[in-house]
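Removed: one protein chain of the complex. Kept in place: all other protein chains.
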Amino acid sequence: MQEVTTEKKEFVPNIVAFCCNWCSYAGADLAGSSRLTYPANVKIIRVPCSCRVNPMFVLKAFQQGADGVILCGCHPGDCHYVTGNYYTRRRMALLYSFLNYMGIEKDRTRVEWVSAAEGAKFSAVMNDFVKTVTELGENKRLTDLRVKEGE
Amino acid sequence: MKDVALKMIDRAKQLLESGEVARVIGWKKGDFCYDPTPAAFETVEELKDFVYDYFCGANLSKYLIQMSKKEGKTAVFLKPCDTYSFNQLIKEHRIKRENVYVIAVECLGKLDIEKIKAQGISFVTGVEVVEKDVKVFTADGETTLYKPDVVLSKCATCTKTHQVKDEEIILHERPAKDVNRFEEVEKLEAMTEEERFAFWREQLSKCIRCNACRNVCPACSCLKCVFDNPSSGVAAKANDDKFEEQLFHIIRAFHVAGRCTDCGECSRVCPQNIPLHLLNRKFIKDIDNLYGEYQAGETDEGKTPLTSYTESDAEPKDVFNGEAK
Partner (left out) sequence: MLKIAKERLNELYAKINESMGLFIPVKKAGEVNYAVWGEGKEVSLETLKTVKSPKNAFFPQTETMMKFKTEGKNIEVVDVRKDYVEEGKLFVLFGVKACDYKAIEVLDKVFLAEPVDTYYKARKDAMTVVTLACSRPEESCFCGVFGIDATAPEGDVTTWLDEAYLYWQANTEKGEKLTALVKDLFEEGGEKEVAAQKEATKAILAKLPYAALNLNRFKPENLNDLFDDPAWESLSEACLGCGTCTFVCPTCQCFDIRDFKTHEGIMRYRCWDSCMYSDFTLMAHGNSRTTQMQRFRQRFMHKLVYYPSQNNGLYSCVGCGRCVNKCPQRLNIVKVIKTLGGKAND
């Protein structure tokens, strides 16, 4: 008789990180070259500026199965395009507050400012975000069930 | 209200006869007392079907996008709430202001026939409003209803005044109202995340993706909506999965954030009566709290909250329930 194993698969969240080209992406690079680690389930998408991120990108990421979305840009005042991240800050503050109003867990979304010199911060932020989302569990409220068919 | 309508017709007649305007936009009589349709009147003859009554809830300002580009001037009757949308459209360069003649008309709150019918009344032949009493006449008599129960949801909390006018037809003063338009939003904010999710899930599951909310919205004036664009990757006609409706309504609400004047047309037209204005009001409330009070459409110039910033804006992670920690 075959033995039935009921071992539960450990939940590994899918994390999408939008990183601006000039600061945060370079920060990720520095984290790498400094041999600092961050979880492999963080998928980085490079954008020219954090303000390039349309709310649609965030929602699309959730639709396609992300469990958490983090947006990283230059520190306010340090934007390569001078003011881009100021707009990001307003947009994302409103969007995330709104998503929470619709019942989406606040901790699934985050904005962090990471400069090109902050490899250690990048690593710490990602580790912390992954931990938070892992505790929250699977994203069930803002996902398209069709995507996960057959899984 | 009859006296107002007569005056409006008179004025429309003058404007058309003198040739000052080529057309007048107002409301055309329907088959019943409660189904007027927005219409353009180009001749004095056509004005015989002109009406203005308690069922003229439609916001006429969006029609001006097309009409103001036509040959000749267009006169339009705008209620207080409509003028905000008008200003916002001017700000966005969607209406040619010089081609429009705005006549501000009074509004004492419009009635919702669905709410009247929901009280078990059908075959309505007419209504008469005296302060807070709505006398509803039917084939077999009359019933008196309490006005706040049967006004359009957008009128319930409206305290708007005309922001733009070339002239006005106002015969009755509207009594001042003491209302908090964010009451319902606050109620939702006070719920737990789970409760809020359940509330919106249930409401949005009714959505049939008819796009009426989008198409009626004066802030939704894109030439081609992202949801109609096959190459956008999100074009969907389906209400297939709960996500489709969420995506549509979240993106729509966000796209009009800072530009939505709270005219409430979205909730008026929804065939499933989803309280869509509660989505937009959340953004309005958050903007007020975080970036200072702002009423879209108060002026036709200046920057909107989402196209401006200050160096000391709140960090997203500190914002909870619309308040910065």
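Think of it as A and B in the order they're written, each chain with its own count starting at 1.
In the analysis below, a contact is a pair of C-beta atoms (placed from the backbone, for glycine too) under 8 Å apart; a residue touches a chain by one contact, two chains touch by 3 or more.
Keep in mind that what you see is a predicted model, and the values were worked out from it rather than measured.
**Q** Among B:A39, B:L64, B:V151 or B:L276, single out the residue that touches the unshown chain.
**A** Touching the chain that is not displayed is residue B:A39.
**Q** Where the complex has a chain not shown, which of B:K69, B:K135 or B:K237 is the residue touching it?
**A** B:K237
**Q** Could you tell which one of B:S18, B:S122, B:T192 or B:S312 touches the chain left off the display?
**A** Only one listed residue reaches the unshown chain, and that is B:S122.
**Q** Suppose we count only contacts with the excluded chain; which residues of chain B make the list?
**A** For chain B, the residues touching the absent chain are 30-32, 35-40, 58, 63, 114, 117, 122-124, 202-203, 205-206, 208-212, 214-216, 224, 228, 230, 235-240, 268-269, 271-274.
By our rule, only the chains that are shown with their structure count from here on.
**Q** Could you work out how far the Cα centre of chain A sits from that of chain B, in whole Å?
**A** 37
**Q** Contact residues on chain A for chain B in the complex?
**A** Within the complex, chain A touches chain B at residues 55-56, 59-60, 63, 76-77, 83, 86-87, 89-106, 109-111, 141-146.
**Q** For a test of understanding, state which residues of chain B touch chain A in their complex under the given definition.
**A** Against chain A, chain B makes touches at 185, 188-189, 193-201, 226, 233-234, 240-244, 246-247, 250-251, 253-254, 257, 279, 282-283, 286-287, 290-291, 305-307, 309-311, 313-317, 319-322.
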